[in-house]
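Missing here is one protein chain; the remaining ones are kept as they sit in the complex.
Let's look at subunit A:
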Amino acid sequence: MDMAQPEHVTAASTQPVLEVEDLRTVFLTDDGAVRAVDGVSFTVGPGETLGIVGESGSGKSVTALSLMRLLEEPARIIGGSVRFQGRDVLAMRPDELRGWRGDRAAMVFQDPMTGLNPVLRILRQVTEHMVSHGRQSPATARVRAVELLRRMGIAAPERAAASFPHQFSGGMRQRVMLAIGVANDPVLLIADEPTTALDVTIQAQILDLLRSLNEEFGTAIVLISHDLGVIGTVCRRVAVMYAGEIVEEAATEAVLTDPRHPYAWALVNAVPRLDSPAGARLTSIEGAPPNALDPPPGCRFAPRCPFKIARCDTDHPPLMEVAPGRRARCWVTADGRRLPAPPIPAQAAPRSAAPEERPLLEAEGLVKHFAVGRDGFFGASRIVHAVNGVDLRLRRGEALGIVGESGCGKSTLARLVTRLHEPTAGRIRFEGQDITHASPAEMRPLRPRMGMVFQDPYASLNPRMTVADALAEPLLAHRRAATRAEARERVLKLMATVGLKPEWASRFPHEFSGGQRQRISIARSLALQPDLVVADEPVSALDVNVQAQVLNLMLELRERLGLSYLFIAHDLAVVRAFCDRVAVMYLGRIVEQGPALDIFAQPLHPYTVALTSAVPEAGRERVILGGEPPSTLSLPTGCAFRGRCPVARPACEVPPPLAEIAPGRLVACHFPGSFSRPGHLS
């Protein structure tokens, strides 16, 4: 049929899939119209990949929703045009929109947990719109659905098709969402933060899948993410958004190596990388995005820009061509000049603790099991094996990182050593004192010596206490301050320490941004002058720039106050930038432990190899690890990693001990180093 209309085919293959011009979307609020998307233009050709990157609130998700016309009141598209293969999307009637969405253009959302209907079987959800768009008969749709699930890398697709969504993990659900998205061979797939809720190894699988969809089926992809690394692995071009505008658009490679807009520059340099020099501080820019109700008259980034010139405050720069094929919205680089590389501070003195000293914190054979609901009324109660025998020692002045994917027990470990939980077995010593089964009253005198910073800056502060009250509370409770006035003085000093303005003392947590709240949290953990700070994913909920600010603050405090950190994170590069030593956890056990730089330069456990290679950084040779971590309800026998291990052998049926194979390096593997990065597997 294509042969009959050759002109049509050539026209279609050169015509852009998506042309967005001067798109403007506002949110109508009580205080006025918030300009969420303010004059965005871009073009996506057939089979092209475009990434949209920016921090939260930059308008990237609203852009995606506007393209699909999925916005509801109080959001309204007030200007511009969206053309899809020449058709005006903004002029489509509701029935036309229905026919177009999910057929020619599909969208995948961030949260795979809520994206599927919990009461329908997977098969029904995948076939549903193939049938409703009239593309397939119910019978052929079923065959195709199973085929699609197989294509998305779901093992045993027939069985999967008959399952309900709750039987699937997040990564599996995202595969199902992708299967639904591409079921009708769409020309365009919009993916809004599709991997943000997933672990790195699963993220690597999904990104790989997206790339192959683009290569094999020629599906054009618009990928929205806050992470330039993620975009770099899938997209050839990237648009950087700030305050509702595109501030730079260029090839992803070019932005990563030579950003031409200061905001893109800040984004690129705020992220720690696995290959950046040791001891380097991260580049962070102060301030917050402008008020979208009333943006500044000049460049919107000018108030935070480290490179700004006089003109930036008054003239709003247009998106200008700064080099062939690249556009930036900046007066400084308008003449084609580059932005300087960030200064690399003098390397910090090698941080080492005296090894002979008694460790500050010591754990031996820590085990924590949680009983969860029963299997039916008469069934035995099921047990989650959260932590299964962990030994660790933290010396004074040292920062020990614990990394691993969600469910590996790292947060439980943090709550065990601070005795929020009581261990099922094992021993914890704090400065030689056994606190394994200490009662809350026995713990109370020790509490001032261990601070804790939590993951969620929104949940970890009492919403009904002002900053001053929250910080004064521990001081008064432990009689570190005799009077309210004295406490207040200390509070102001604390606030200054973490870079909060004294006049904010009487504000409530909801009046602060995420990064500021995390500073409050840190200030609170430091109020009693602890020796040890346990930080449970302190930066994972923050935007990259804010993450850089908070990490720099924590590094500085460590040097100034001589703190020891137990730093829990899933982001390897962050841990590498922050910690002296690292322990990698898998299924409640430490599988590898050693000096941070060594571990990431030369991982010895196959899991560490896979983990480091899964980090989305451009130019990284990847090992795509198949499968997912086994359930913590029933531990596998032998080496816990054996089911996913690319080099598993019969000997792995015997659980490997955590053995010291070089000074300071411990690995729990029978064949350490037998699997190394340049992957012959992927």
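Going forward, a contact is a pair of C-beta atoms (placed from the backbone, for glycine too) under 8 Å apart; a residue touches a chain by one contact, two chains touch by 3 or more; residues count from 1.
What we mean here is this: contacts and distances are computed from a predicted model.
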Field: Per UniProt record, name of the chain withheld from view ["TonB-linked SusC/RagA family outer membrane protein", "Peptide/nickel transport system permease protein", "Cytochrome c-type biogenesis protein" or "Glucose-6-phosphate dehydrogenase assembly protein OpcA"]
entry: "Peptide/nickel transport system permease protein"
Message: Using the document's definition of touch, tell me which of A:D111, A:D456 or A:E556 contacts the absent chain.
response: A:D456
Among A:P118, A:P440 or A:P650, residue touching the chain not depicted: A:P440
Query: What residue numbers in subunit A mark contact with the hidden partner chain?
result: 21-22, 24, 26, 28-30, 32-33, 39, 41, 74, 76, 78-79, 415, 418, 420, 440, 443-448, 450-452, 454-456, 459-465, 473-474, 477-478, 521, 524-525, 527-528
